[in-house]
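Report on one structure; see the data block that follows.
Only one protein chain is missing; all other protein chains are in place.
Let's look at chain A:
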Amino acid sequence: MNGVELRNVTKAYAGLTVMENINLEITDGDFVVLLGPSGCGKSTLLNMIAGLEPTTGGEIHIGGRNVTELEPDERDIAMVFQSYALYPTMSVRKNIGFGLKMGGMRKDEIEKRVADVGELLQITPLLDRKPSQLSGGQQQRVAIGRALVREPSVFLFDEPLSNLDAKLRADMRVELKRLHERLGRTIVYVTHDQIEAMTLATKVVVLEKGRIQQADTPENVYRRPANHFVASFVGAPTMNFISGKMLQDGSDIVFDSGAGQLPLVDVPTEARNLIGQPITLGARPEHLLFDDAGIASRVLLAEPTGPDQYVRLAVAGSEITARCGPEQVFRSGSDTRILIDGARMSLFDPQSGQALLQA
């Protein structure tokens, strides 16, 4: 049982509460990603789990132990930092073994463990170099090795891939996922990159303004966002939002924005109960369908990305983005017709921003 549990964790700086009553249960072997914009408190939360920052209130349990008052090295955790934070004066070998040495482990045992980790991460030829002689990606591996060698219950990652270039980042992402599947250890991972969150996590925790907005599987966070913030933060390009209300038009349902009526198809029964109420409709670019039965819309711009293209449209008084395959050719200024896939759309309360359809 190597999970992490946060019970009513609160953080205040000089009387200003920045996080209040954070409750989160992370089960053994989970890969939990704390996702949020800068300043949402995700790093603070990670530092509190690590013991680098004291909590103002609440309890933190790791592996069934209350560690709230324990020092970082007593919590059975290891951490990887965005800046790698390798000791510049030590060789890679010493960097990796430093924690074990501080823990009083026998020299030959340290040697053996460092060698094993070096092999696992394929950094054996680098062991006698200094960090300054390594590339960014190699430094990142060493930082991960320094965490692995301690065999902790929980790994903490603080934006570990942010300093790498795009190609290397994608490679390291795959490697991290493999590593997690191979070791099966609990990981808490902080990032502002939603691709990392979607690809790596078994559970995504979306944070904003010191509050958990949603904690769920990546699929659910993407398909059933709990509120307006989560819907707008997750997904690129962003979800389209249109305010208005649904209207019954004979057997069809349309969405009336006040400046036009967008046809909806396959509207689920529970959504039909909301007809007539003021709501905010959220539709991801792939939820807009190019269809002759749709509403007339003007093409503003088409952005081909390779596998597909994003088409910026003016429709019913709003600007929205739709996704389609690369075959179709759109000219700026031409007309097309779209409708909304009601089965996959999200509906939000315009005041509270809460999702109105429950998963």
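Methods note: a residue touches a chain if its C-beta (ideal position, glycine included) is under 8 Å from a C-beta of that chain, and two chains touch if they have at least 3 such contacts; residues count from 1.
Note that in this section contacts and distances are computed from a predicted model.
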Quick one: the chain not pictured, UniProt calls it what, "SRPBCC family protein", "Pyruvate dehydrogenase E1 component subunit beta", "Cellobiose-binding protein" or "Carbohydrate ABC transporter permease"? "Carbohydrate ABC transporter permease"
So one chain is hidden, and I want to know which residue out of A:Asp73, A:Glu119 or A:Glu319 touches that hidden chain in the complete assembly. A:Asp73
Identified contact with the non-displayed chain, of A:Asn23, A:Asn66, A:Ser83 or A:Ser135: A:Ser83
Selected residue (touches chain absent from view) among A:Gly64, A:Gly103 or A:Gly258: A:Gly103
Go through chain A and note every residue touching the omitted chain. 47, 50, 52, 71-73, 77-79, 81-90, 98-99, 102-103, 146
